[in-house]
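Only one protein chain is missing; all other protein chains are in place.
Labels run A, B and C following the written order; every chain starts at residue 1.
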Amino acid sequence: MDATLLEAASQIENPLLSEFKQKGGKVIGYPCSHVPEEVIEAAGMLPFRLRGIQTRSTSIGDTYFGPFVCSCPKALLQNAGRGRFHFLNGVIMVQACDSMRRLDECWRKAGNDFPGIVPDFFHYFGVPHKVTDYSIAWFADEIRKLAAALEKQFQVTITNEDLSRAIEETNETRRLLLRLEEIRRRPDTPVTGTEAMSLILAKTALPKKEYNKLLSKELKKLEKKSNPKNVGRLRVVLAGSVLDDVSLISLIEAEGALVVADTVCFGARAYRGEIPPGEDPYVTLARRYLNEQFCPRMFGYSKQRLALITDRFEAGNADGIIFQNIRFCDLHGSENGLFEGRLDKVGTPTMRIEREYGTMADEGRIRMRVAAFLETIKKRKNAA
Amino acid sequence: MIFAGCDVGSLTSKAVVLSGNRILGSAVIRSRTMPEETARKVMDEALAKAGLSMKDVKGFGGTGYGRDKIGFVNHVNSEIACHARGARWLVPNARTVIDIGGQDCKAMRLAEDGSITKFLANDKCAAGTGRFLEVMAKALGVPIEELGKLSARAKKPVCLASTCTVWAQADVVSYLNAGETIEDLGAGINNAMANRVATLANSVKPDRDVCMTGGVAKNQGVVRALEKLLGYSIVIPRKADPQLAGAIGAALLAAEAV
Amino acid sequence: MRSELKEYGFIWSVHSLLSLGAKVANGTPKEVQKLLNSVPHFRDLLEAFLAYGEPGRLFLVGFARYMEMILNAHKEGKKLCFTTFCQSPAILHAMGVVPVVLEVVTVAGTLMRGSAIGEYMDVCLEAGFTETSCSSQRGSMGAFLAGLADKPDFVLINTPGICDTNANSFAFAASYFDIPFYQLNYPPTLTEERSRQYHRADFKNLIAFLEEQTGTKLDLDRLRNIMAEIQKQDEIICELQEMQRLIPSPVPGIYNLFIYALRFTLGGLPECTELLTSMLAMAKKNAAEGKSGLSGGEEKKRALFVYIDHYAANLPLFKFLDSRGIAHLGGILDRFYQEAAFYSQGQGYSFKTATLDEMIDSLAMQNSRLPMVKQIRGPYDAPEMWLEEVKNLAELTQPDFTLYSGTPGCRNTWGMVKLLVSDLEKAGYPTHVINSDAFDDRVESWTATAQRLEEFLELRGLA
Partner (left out) sequence: MPVAGIDVGSLTAKAVIVENGEILGSAVVPGSPRPGESATLALGKALENAGVKREAITYIVGTGYGRKQIGNVNEVHSEIACHARGAYQRLPSVRTVIDIGGQDAKAARIAEGGAVARYAYNDKCASGTGRFLEVMAEALEKPIETLGDLALSASGSVRISNQCVVFAETEVISLVNKGIELGSIIRGLHEALAGRVAALARSIGVEKEVCFTGGVAKNKGVAKALEDALGVPLRFLDLDPQITGAYGAALLAEEATMQKKSA
């Protein structure tokens, strides 16, 4: 697989990003799939999805966050505190879930103890929890405010043409990643879930143009290839809390299964829902970023989410679904529980694990559970 | 034909030597950091009890942490598979198995043929583990074997913080300081444990017979409290020490593989 | 869950205990003693309430009445609505819907049923709901999931509400029961015009939703009457809270629990007005005699709560403070931001009831200012949010120290409580974070909590 993509997927910083910086480009960080990255693109800047990888502890995070809080935002703050986000020119804080939105305050306060970690541009971005005409109108307005703030801070102008161009570019990315999903669905798919996740992750740290180029090259290759060894291999779908590195997927695949699809943040959430051209780009953006109700922080849409998961399950003709949530993530945790119950009733094999955020967190325990689950579904498959 | 199984558990390691349906010898020792070494030690003990030596054994089954590191083992299976198999041997018509070990607590639902249809393990705070009981027993100054008996003698069990082992221990200390009796505290501890296990058990929608394996099955206090919470009786293996379930399963699977 | 528990209806049992308590309060001292002996667990609690004479009794009566409403709703052909405490019941009462305020019902359950509530919480876990979620919903929700109370007909909440976990548990209940779900939603700012429009539009939708669910049209006069009643109640509450500023404060600490419990359940109904009136009378009497609301009479210190102040699991905290001569000044959870309230600083609401639009506007304004809806929607240090509000309250009520008490389930407050504490310390208010769970005594035993509190008072020279 392409080295640049792999590096972008596994490292916080990557050569293309550094190059972009050297050429005087500006990088804006954001923590949540509800942020319309197109706006940043349109401003000629690089949208960078904040990640908690490469942390060894959450000591800095724990200084400001209380206990009982998801370790994902803590890991993000850890990286910020350690200066690993030094290349950021700005950050957009999102009222995503409560753990994530408190990153705003905690990061700012950490700035007093760790000078220089708070970029000048530090923007709080609101996201409604429901989809109605007036919430879309409000959100469109919130996006306009974001654009205005960027224009003011960086002395740029964002025209509707810029936006439409950025939207088209991101749509292209979405189309490409959907092709990847198609490839993963093939019984003799040449690509493992681990590789696929890497390809998807790379998107969050690369300039779109380059990314689209590299990705379509990869896809052309993959579409020609096939891997008979994967025929008949157990196939699982991964759902639940945010996942920004491949370790969990590779653990599952090391136990013999193939992860053929997901609905996690960073994963499928990042490329669903192409944006149709037309009317006011702010409104179309608002509609897209509210309407993709993947995340349980959009309350009252669990039916849609379950439908999405089962759709992935069937389309990928998978044998089971693995639900995972980060400890203290009630949003995904309780919905996982709900769905597990529902799917049990219709006989879809599921498993639920709770984990700490982070690379290879708690390998032993999780491997034991995954192995047990795969054993049970293998028995079923053979019986059938 | 003679088969042996060993289960290198997180806390203890167990070995059994089986001839058909008879246990010739068995052993339970504390796990050491070197699984290979531990496995040998416990297996040698079991063989010694059976008056046999390695060469008399047709096949060795192994399971547990570091199972693939054990040289002499020639049939490796996952803990779940072994515990389920062992439980079925101990309690032939078991449909639900609750296994409480040192480091986790598992609940499994089995189909007629003994294959696992649903499996859950405790992911939350460590209150639902045997370790929890050990830490508490230590705080109370009673041997782990005695902890279970306390429940029977308790007058009014205390309600204990059931979320965290170590904080529950802090609570135990302050209760002791507040002059609560060892019995009432012991009962409180067993109940807290039972509460956690009950929710886990209920989440797999248990069918009869429900049987319990793992070391904690030897804790009467927990078992009784659990029965009260679940509202039906739990079968405790008589055929052999419930702590051996994993090892027995390993031996049987080895035998069946041949 | 123990099989005994499965045999009695949850609401039924709480209701019977409450009405028993109310009867006890009516009886002669001798009868009281006899009955008290027959209900041991309940004893301390009744004593705690009855220590406050008439208001205590009226509280039990009112609370029993509320449980009765839930108990009989379906018999009387009324709809049951799961809702949250940061949601004004006015509109529901106006539509003849009975609100099941999960948090308040949990409080009632914890008070009346003690450890049972913990087992209901475990039912949620079995249903797949995370046990790390806020216990204030899990307690009573578990009883409903277990089928120990009538199934609700629909769910109405408002996000951000107290926090995601709050909204999330209601969303879970709705999906679990497969019943309709409506959320009022709030943007992260309060007083911007576009926020006002949002509130308005959202509330209009809500009425349409309720009319659909109940199959009845909103009766304007009925709504008007209820709003008039609420106005009365608001005036009394303002006066009571104004009195908490007096040194010594003539308002007994437990009144905060009373206000909280009835404001969200019977707000707009006469029972609530009656109780508030008698509370006000009692407080005025104390004030006239220059007495504090403490049973010991003398006020040594004053404590302000920066979060939950109506703990139920650790009800002994009321006693703890009272016995040490520490006045309980309430906290942000019972501040409603009426225009007339001493802390409102122009952010308050007032009722206009001439036209429907005026009423909707007023209710939307009120709702968007309810505890935690107002101050937790945005960054804690943003204008009009948590920090500003607590500091403002502290300046006005002059506490010697402040206390955080919450539930581990509240990401929202645990996400920044450390920052808030530092700011309050800088502002000169010693602040203690209570680690226990206000609704689940299994998280930290009261003995442990009390030890930490004593230590705090000793070390910070507040003993």
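Following the convention adopted for this analysis, a contact is a pair of C-beta atoms (placed from the backbone, for glycine too) under 8 Å apart; a residue touches a chain by one contact, two chains touch by 3 or more.
Here the structure is a predicted model, which means the values were calculated and not measured.
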Omitted chain's touching partners, listed by label: A, B, C
Touching residue (missing chain; options B:Thr96, B:Thr129 or B:Ser203): B:Thr129
Listed residues C:Pro55, C:Gly109, C:Pro379 or C:Pro408, member touching the removed chain: C:Pro408
Interface with the undisplayed chain - residues on chain B: 10, 31-33, 35, 65-66, 69, 103-104, 125-126, 129, 131-132, 139-141, 164-167, 169-170, 173-174, 176-178, 182
Residues of chain A (touch criterion as defined above) contacting the omitted chain: 56-64, 66-68, 113, 356, 358-365, 367
Residues in chain C touching the chain absent from view: 408, 418, 422, 425, 435, 443-444, 452, 455, 458-460
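Note that only the chains that are shown with their structure count from here on.
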Contact-richer chain pair [B-C vs A-C]: A-C
Centre-to-centre distance between chain B and chain A (centres being mean Cα positions), rounded to whole Å: 40
Interchain centroid distance [CA atoms averaged], chain B/chain C, Å: 45
Touching two or more other chains - residues of chain A: none
In chain C, residues with contacts to at least two other chains: 128
List of chain A residues in touch with chain B within their complex: 344, 351-355, 364-365, 368-369, 371-373, 375-376, 379, 383
Residues of chain A that touch chain C when the two form their complex: 63-70, 95, 97-99, 101-102, 104-106, 109, 124, 126, 128-130, 132, 134-135, 138, 141-142, 296-297, 299-300, 302-303, 325, 327-331, 333-338, 340-341
Chain B residues within the chain C interface of the complex: 124, 159-163, 167, 170-171, 174-175, 178, 192, 195, 198-199, 202-203, 228-229, 231
